[in-house]
Structures are given as structure tokens and as C-alpha cells.
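As C-alpha cells, the structure follows; a few thoughts come after it.
Missing here: one protein chain of the complex. Every other protein chain is in place.
== subunit A ==
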Amino acid sequence: MALLEVRDLRVSFDTPDGTVHAVRGLSYDVEAGQTLAVVGESGSGKSVSTQTITGLTRGAKVSGTAFFDGTDLITADQSTLRRLRGAQIGMIFQDPLSSLHPQYRIGWQIVEMIRAHDKEISKQAARKRAADLLTLVGIPRAAERIDDYPHQFSGGMRQRVMIAMAMALDPALLIADEPTTALDVTVQAQVLNVMRRLQEQFGTAIILITHDLGVVAEMADEVVVMYAGAVMERAPRRDIFYRNHHPYTQGLLASLPARSGDRLTPIPGTPPSLISLPKGCPFAARCSHVFDKCRAEAPPLIDVARDPRHQSACWLPHENSEAIAS
């Protein structure tokens, strides 16, 4: 059994303009110690889905299941979720400056987290642990800097502080929501290195939410490509890059800057409104391979080339996935 099994997760919000279907039937597994990358553009539902299973979404209609270590997070009450958050599921977010409280010292913020779950530990011991964690994530002179405020750190260092805090109680799962998006490219690599090193050391599973396929190539074991709240393609990392099937995945790859200096090939058009979704495939309006059936009926997620680890929600023939990639 996987560490986290999400099945048919649906999240919608009632707004004055209508019901927003942010997540529509999302399923995935996260194995212990592995990294699952959830890829998609803004508004594809990737952040909403993880925030929903951790109980951080407010005012949403939710259905489906999300079994974490035997507990269904969707039906669990707030106090159960609260005990899991931080202790079993660590989280880091996109902007480390706004994600750390500006008015508390970073040591205080880490100690608060440790002591929220470990009632036995003394203040001194928690502080010592916080300093050790800061050293572990590569903050120089951690013992001195533990009493600094977030604004006294650089962006990369702040994200290291967030990682130290998220990893403080050795969680089984780390949810990293666009952890490097707000950082310089050189710093991105350092932060990813820290995450990978800690993952190897502690055997943490990671859900990595990103729109950056470069990050996916660095980190992921499995990849889920989301579009308009639904999974378009799911595959091991190599297959996503080399044997992909879905035209949306191909579009994402084509819009990456290539080393050759060619111009980028953007995907034309914009994603559909999540309030009034088209009847057929949500990507149909932007797809270069579209045909009549796509507009009439949404394709189910089915195995590509009879490989159960590789699935794609597309009506294009599944037998020989490389044929259409050209």
C-alpha cells in the first residue's frame, strides 16, 4: 500500500459567478521515500488538491478519498488533521518571505512547531533541535542566526529555514508547493539539493508541485500532469520526457527553453473556465491533434502501450505513443 492514496478527489467552490470545479476526479499514489511531481499551469488545481487533503482549504465542497497511512484525510476531523500536519505531513510554500511570520525569530517559529506536537520536549532541547536542523539545511553559523528574523535572510536561506521547519519532526510526507519558483535559478538548484539530501537521509516522500519541468527532471520519480482540474497524463519521469502521449504534455515540453536557442513554442489559447467546462476534453480547444470525438466526449485516463504505470487521458491511439509525438 502506498503512503498516500488519493482517489477520485473532487473539490469545488461556490462563488457568486457559479461553482468553480477546481479539482475533478484526481487520483494518485505517493510511495514512501519517492517523489511525485504534480505539474500544470496556474489554476490547474495542483495546489488546491494538496491543500484540500491537508485540511487547509476553506469553504470547499470535497468528495473522494485520500488515505494517508490508513487515515482518510477527507473525512478526518480537524483535530486529527492538525495532529498530522507538521508531525506527519510537512509543507513548504512558494514564497519563503511571506510564508515565514515577519515578526517572530526563525528559531521561535521552528520551536513552536516542534513543541506543538512534542509536548514532552523542553524549550532548550527544542531550541537545540532547531539549531541542528538549520545546520542540516546548510545555514552557516546556525547557532547565532537562530535568533534572526526572516527579513535578515536571503531568499534561498529563507526557503532553507522553511525546509528545516517542515522537516523538524521527520514527517513521512513533505508537500513542496512551488518551492523554487520565487528563487533565483542558481539558488533553485541549491534548495533542490537540500531537499534531495534530506529525502535520502530521512526517507521522506515528497509531493512536488511545480510548473517547471526542469525541476521535474531533477527531482521526480513519478509525474502527474494536470490540466483544468484533471489528470491528463501520469507516468514515471523518463516516460514523461521521452515517451509521452498526451498533446498537453508535449505542449508543455515544447514551451521549455531549449539549449539550441530555438524560439519557444507556446501552447496557443488559454485554459477553459472552471465554472463552465466544455463537454468533451478540456484541452480540445488548444490541441493541435483535435478531432470530433474530443469535443463530444471527455477521454478517460487509460493505460498507454499496456503499461499500467503510464496513463493518458486522450483519444489518440494508445498502442504506439511515439508515433504521434513527431
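The criterion applied here is as follows: a contact is a pair of C-beta atoms (placed from the backbone, for glycine too) under 8 Å apart; a residue touches a chain by one contact, two chains touch by 3 or more; residues count from 1.
Just so we're on the same page, contacts and distances are computed from a predicted model.
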item	value
Candidate names "Multisubunit Na+/H+ antiporter, MnhB subunit", "Succinate dehydrogenase subunit B", "NADH-quinone oxidoreductase subunit H" or "Peptide/nickel transport system permease protein"; UniProt protein name, chain not shown	"Peptide/nickel transport system permease protein"
Contact partner of the left-out chain, one of A:Ser63, A:Ser98 or A:Thr265	A:Ser98
Listed residues A:Arg85, A:Arg129 or A:His318, member touching the removed chain	A:Arg85
Missing-chain contacts mapped onto subunit A	54, 56, 78, 82-87, 90-91, 93-95, 98-104, 112-113, 116-117, 149, 151, 162, 165-166
